[in-house]
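Please see the structure below; I have some questions.
Left out: one protein chain. Kept in place: all the others.
On to chain A.
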Amino acid sequence: MMEATWQTLATWFGPTWPAVWVLLKIIALLIPLMLAVAYLTFAERKVIGYMQVRIGPNRVGPKGWLQPIADALKLLFKEVIFPTQANKGLYVIGPIMALTPALLAWVAIPFGENTWIANLNAGVLFVLAVTSLEVYGVIIAGWASNSKYPFLGAMRASAQMVSYEVAMGFGLISVLLVAGSLNFIDIVHSQAQGRFAEMGLGFLSWNWLPLLPLAVVYFISGVAETNRAPFDVVEGESEIVAGHMVEYSGMAFALFFLAEYANMILVSFLTSIFFFGGWLSPVGFLPDGLHWLLIKAAVFLFLFLWFRATFPRFRYDHIMRLGWKVFVPITLIWLFVVTVWLLSPLSIWR
């Protein structure tokens, strides 16, 4: 039935069919992603509400379930204000540059054995490169606003995001070493083998156990990379109001918001794929599937919200210290350990 439908569509569009097919796949990815972003904001307000012994939003729709829709509509209909002294062109490009990499990185993410938009053989590098562009949105917005708080936010962002990228990149080197590939699907496959996987205890042969310090460093660096609490000095409400977003209103502001939440979901997916076996089932008697990836990502998203409700904001110099003096040495030492382990007869990988 499905095959026949695709065949008819393919003959219909003729030579343009590959392009149409990719566009369809992109739409099939973007719509759930945008819905996930919308309902992640709702989940955040609910979760933090319950953690602070409040109820959270409960007025719009049944139990407050239409709250994100109402928020989106409100932001859509608000006027986008341009400050007089702002650099108009760059002021518009800022939010676009924030959202584009956040969505572009999803191209290379696999959701299952055969479910992906593009299966790149250097997929990990691609995602690293694209996520390294995220900082431009913040910097451009902060500079183009031509006002002090946004500029301070931009300066903080450029230093912080570059620093934590180093820790994330170094953490990934060991993952690439044990997988022997830059391809996401190969990295997941490499976690499906080992003594425990043969015993039906797959979750013990995932990367998180042998690479535990790196998994922790990677996820915490991911929190810092997305500028989420407790590393949200870029926004720092108590000092610089909202950082690079101070002058933005309406949909331009919403784009930053979308980018931040899309990045949170991306980091959760990447952590699940690199360290927690992606779509692999944790135990032998249950089948693998997309639902496992979604469950794992949801757990990490919950951690994001939990962190925000729990930890006070870091001071700026402590963020820098944590990134450069704690995380980078840990990743380097573990890289050494993994290399020796990999070449020794005790190697569990090959």
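As a working rule, a residue touches a chain if its C-beta (ideal position, glycine included) is under 8 Å from a C-beta of that chain, and two chains touch if they have at least 3 such contacts; residues count from 1.
In this text, contacts and distances are computed from a predicted model.
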{"item": "Chain not displayed: protein name in its UniProt record (\"5-oxoprolinase subunit PxpB\", \"NADH-quinone oxidoreductase subunit J\", \"Nitrite reductase small subunit\" or \"Lipid II isoglutaminyl synthase (glutamine-hydrolyzing) subunit MurT\")", "value": "\"NADH-quinone oxidoreductase subunit J\""}
{"item": "Chain not shown: contacting residue from A:132, A:281 or A:339", "value": "A:132"}
{"item": "Candidates A:34, A:155, A:332 or A:348 - the one touching the absent chain", "value": "A:155"}
{"item": "Positions on chain A contacted by the hidden chain, ascending", "value": "90, 120-122, 125-126, 128-130, 132-133, 135-136, 139-140, 143, 151, 154-155, 158-159, 161-162, 165, 182, 318, 321"}
